[in-house]
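Note that this complex is displayed minus one protein chain, with the remaining chains in position.
A, B and C are the chain letters, set down in written order, and residue numbers restart from 1 in every chain.
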Amino acid sequence: MQFTLTEDQTLLQESALRLMREEGTLARRRERVASADGFDRRLWATYAELGWLALGLPEAHGGIAGPVEVAVVMEAMGRGLMVEPYLASVVLGGQAVAQGGSAAQQAELLPALAEGRLFLALASAEAGGRYNLAHVETTAQREGAGYRLDGSKAVVLHGASADQLVVAARTGGALRDTSGITLFLVPATAAGISRRAYATLDGQRAAEVTLAGVSVGADAVLGTVDGGLALLESVVDHGLTALSAEAVGIMAALNEATLAHIKTRKQFGRAIGEFQALQHRAVDMYVACELSRAMAYMAACKMGAPAPERAQAAAAAKVQVGRSGRLVGQEAVQLHGGMGMTDELIVGHYFKRLTMIDTLFGDTDHHLARYAQGMTG
Amino acid sequence: MQFTLTEDQTLLQESALRLMREEGTLARRRERVASADGFDRRLWATYAELGWLALGLPEAHGGIAGPVEVAVVMEAMGRGLMVEPYLASVVLGGQAVAQGGSAAQQAELLPALAEGRLFLALASAEAGGRYNLAHVETTAQREGAGYRLDGSKAVVLHGASADQLVVAARTGGALRDTSGITLFLVPATAAGISRRAYATLDGQRAAEVTLAGVSVGADAVLGTVDGGLALLESVVDHGLTALSAEAVGIMAALNEATLAHIKTRKQFGRAIGEFQALQHRAVDMYVACELSRAMAYMAACKMGAPAPERAQAAAAAKVQVGRSGRLVGQEAVQLHGGMGMTDELIVGHYFKRLTMIDTLFGDTDHHLARYAQGMTG
Amino acid sequence: MDLDLSDAERAFQAELRAFVREHLPAATRRKVLGGLTLEKADYVGWQQILHRRGWFPFNWPTEHGGPGWDPIQRFLFEEEMEMGGAPRLAPFGIRMVGPVIMEFGTPEQKARHLPAIVGSDVWWCQGYSEPGAGSDLAALQTRAVRQGDHYVVTGQKTWTTFAHYADWMFCLVRTDPAAKKQEGISFLLIDMKSPGITVRPIIALEGSHEINDVFLDDVLVPVGNRIAEENQGWTCAKFLLGHERIGIARVAFSKQQLARLKSIALREQKDGAPLLADPRFRARIAEVEIELLALEHAVLRILSEEKAGRPAGAEASFLKMRGTEIQQALTELQMKAVGWYGLPFVPEAMHAGWNEEPIGPDYAAPLAAAYFLTRRATIYGGSNEIQRNIIAKAVLGL
Partner (left out) sequence: MDLDLSDAERAFQAELRAFVREHLPAATRRKVLGGLTLEKADYVGWQQILHRRGWFPFNWPTEHGGPGWDPIQRFLFEEEMEMGGAPRLAPFGIRMVGPVIMEFGTPEQKARHLPAIVGSDVWWCQGYSEPGAGSDLAALQTRAVRQGDHYVVTGQKTWTTFAHYADWMFCLVRTDPAAKKQEGISFLLIDMKSPGITVRPIIALEGSHEINDVFLDDVLVPVGNRIAEENQGWTCAKFLLGHERIGIARVAFSKQQLARLKSIALREQKDGAPLLADPRFRARIAEVEIELLALEHAVLRILSEEKAGRPAGAEASFLKMRGTEIQQALTELQMKAVGWYGLPFVPEAMHAGWNEEPIGPDYAAPLAAAYFLTRRATIYGGSNEIQRNIIAKAVLGL
């Protein structure tokens, strides 16, 4: 049992933090957010060079390391408030292929992903389905040797810049049945696909994706036919864990900014950080971040565990991060006073991202209910 | 619309507070708690003289005033941390007779109650039934012209000193059916009744009551046969409202004691009340009490409203008082430091009573769920 | 003690309700109830309609052109306005500078400024906060130096809501830098068209423009625009602060938001049923509804006391604290209710004129932005930390 980073992990962390210090300024962020894709392809190439795009993927296809390293990078990206599709493409897309892909699919896609030549996106959610992964109305009907896909997918993260979409569709069963779901790899430019791209409140990008009679071959199936839910759950658990680590980085950055602010901001003749009520609140923010970090890395360590254990760990981490993130985000803004409410300070941008992380793939209440259901005893 | 006390109500409040200042010392309390009945019959006679035992009862049978006056008295009793069976006998027992009793029952019982010659107790809860008023396993089977009662009743408040018990029993329907419940007035010394008396953690008294083949006449029925649940709900709502008012009195007393403590207790060279973190917590305690008071009197005003409105008001008050009381009680003990943890200071006794009030007739979670269910929209 | 409305109060309520239903412009109502961006004309137009009915400024005494209502009537008025979808009445003229002028103004000042507020001829803004003077308002640095019949004012005000709409600003300035903090301050009325004033927009967190920096560079202000004596401005400031603290509780606004939350939760689906039927989400709504109920009755207690001639003091600060916390809880639940569709951010969708198909349900677009916007409620108007300090000192004697 060893709950500290290895030497390699520490080196990775240091290099990631170094890059984030350079790239994580509000000015750089504004440029990226305003760009056509909503992110910086040059920076993406840097990620590839650093090997980050290969993290957590199978070694046979150019991958290295695992979920703990992904967490290390995501925590740093949280600090840097990055907007690149790392979660969407490498974690969600990459894990879908790594865990569900055939040897051929892996050989085709993973090296390209790791080298930064390929972008993936996960099209799982649907309007009206809320956070239930089994709520799949999109259909995949047999059509010759392949399938014909029809339906709509909601809030596909970085869906417009993706080359291939991982689409959850129903090959059998009724609307919320746990069986009958299949994942498909669909070229984003396939006939019948339309994508409506938009920005999200936290400066990221997403798209509504409509599939109208999209034909794919049988080799587009990722994992087993009708058995896609288990794969999807695992992929999303990896995503939740990565998001938890990102949230930890944001909390740490917000705490630093808030401490710096209350140590220098003077009111009533002294730094407001000398007021005990604010001190105690700053302590609670610190504790919230520490507990979240412990949970994010615990979950990362559990990503290889059997499904029930993995699911509980991911849910627990999301709950912890949701609660802590709410506290830290709201308090950071409050303690910054008026400045925290403006677009001009990075604090507000951190707060928005932290808030949206709680929404992604299920909020605190959702994962608390999920954890409670899976709880032993 | 007028949310202030009338002149008469203000006079009642002043006289009640005056009496409580005299009687509400820890030394007097200890005597009462240690006595055989667990309360002071001399004080009960004073209550009768003051007219308190007639509050909320019909004027035709010697009653006066209504739920607001009951709340005024209960709030004062909270401050005085009284242990007399006012809730058990006058509010719960009295309302059961006042709302459900025939003219003959009322004429027989209410004057005696108002004059302090009669004690009633409500035997509604059962082991395994938690807070569900419809969970009635005790049976009342027809036997000649009357009924035969069998079953067990849990935690009957002041059950051992009562002369008559108001017993909820099942005349029809299955275990948790809403119909089929009937209330009976049963002499506490009737053959087949055994009572096991005990003290409760908050210095009050209660009893486990067993009914084994207890025969009563048809004239023992209170209200309508099979339709007792609606009556029981109304009686308990009056009880919840009275308890809410009592809790407000306790909170006010705890806040006073805590303020006095933190203004005088010196640590680090100054009164601990000068530390801003404690000041802000004291403010939250103050606000919690004010909101509870508003809700307790709101509920008192609603006791005559149609059942759904009355129920929502009582549930809302109990939720508010449960949350506020938890905060005030826990913080009062915490801010008193070690002293708050001893039997020697009245603070701990207030805290215990406030805690137990949350349990009585359904805790915060129970009434929140009840309120949510009844909520419009 | 009696919670039921009297017959007269009930009739009054019906009259208010009918008036809003009939006279509130439909376009304005749609914007308010849909959470969309309002224009200046929406606010002013509605004020003028109310004025024609004799109800604006609703909180003023008859001698100055108000209806002369008692506190309960004002409470009912606000409730009907909110529930009917009327825009919030900007407080700067009618709740802030107006009462200060009534209390401290000269006859000339009253004659000049009060009718202009009544007639909605001017829009006021509040020049209080400065970069170095937020919670510690008395630390303000904006200087006003007397030169003959004028003050020359130089400094910077910030967080100035609707300064870009404003014709006039009431302003705290330092007239005696040698005096103790609170003692060297004066209260000036400044024409926003004066040379030397620059308004710079501050874009809020969620992208909206309501607040501004106001730079004052050798702005000439006639001495006749000073309210009360020189260096007595803090008295005006305190009066204003104590005034209408109860209104900031915004019970009626929160009731309207609660109704909106329920309507959203009824339309959102969870596992094939309305989200509103989900026990956990329903309990969350119930929690806030109970909190709001408690606040409402705390407000009613204080208003009843006020009506009986016992106006509240500092204890009313808690109404602002709780009121803003409840506003935040409600916007947070609205955002939570729409799940994934809290994410999309299409600024154009916030404007009534936008005609494209919405992303997700049409009610979803403004919700996350409203959550972020509402975070300011506990910061502005005397932060909740300051309110706690006030209660600790003035009510609890700490």
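Here is the rule we go by: a contact is a pair of C-beta atoms (placed from the backbone, for glycine too) under 8 Å apart; a residue touches a chain by one contact, two chains touch by 3 or more.
What you see is a predicted model, and the numbers here were worked out from it, not measured in a lab.
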item: Which displayed chains the hidden chain touches across the whole complex; value: A, B, C
item: Which residue of B:Met1, B:Leu17, B:Leu50 or B:Met341 touches the chain not shown here; value: B:Met341
item: Absent-chain contact - pick from B:Ala199, B:Ala212, B:Ala260 or B:Ala307; value: B:Ala199
item: Contact residue for the chain not shown (choose from A:Met20, A:Leu53, A:Val68 or A:Leu81); value: A:Val68
item: Sole contact to the chain not displayed, among B:Leu19, B:Leu149, B:Leu165 or B:Ala369; value: B:Ala369
item: Residue ranges of chain B at the interface with the undisplayed chain; value: 125, 127-132, 135, 154-155, 175-176, 196, 198-202, 206, 208, 266-268, 272, 277-278, 330, 333-334, 337-338, 340-344, 348, 351-352, 355-356, 359-360, 363, 365, 369
item: Residues of chain C in contact with the chain not shown; value: 279-280, 283
item: Residues from chain A at the interface with the omitted partner, ascending; value: 1-6, 9, 68, 259, 262-263, 273-274, 276, 279-280, 282-284, 286-287, 290-295, 297-298, 300-302, 316, 319-320, 368-369, 371-373, 375, 377
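Throughout what follows, only the chains that are shown with their structure count from here on.
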item: Distance from chain C to chain A - Cα centre to Cα centre, in angstrom; value: 38
item: Computed distance of Cα centres, chain B from chain A, in Å; value: 52
item: Two or more partner chains touched - positions in chain A; value: 277-278
item: For chain C, residues that touch 2 or more chains besides their own; value: 385, 388
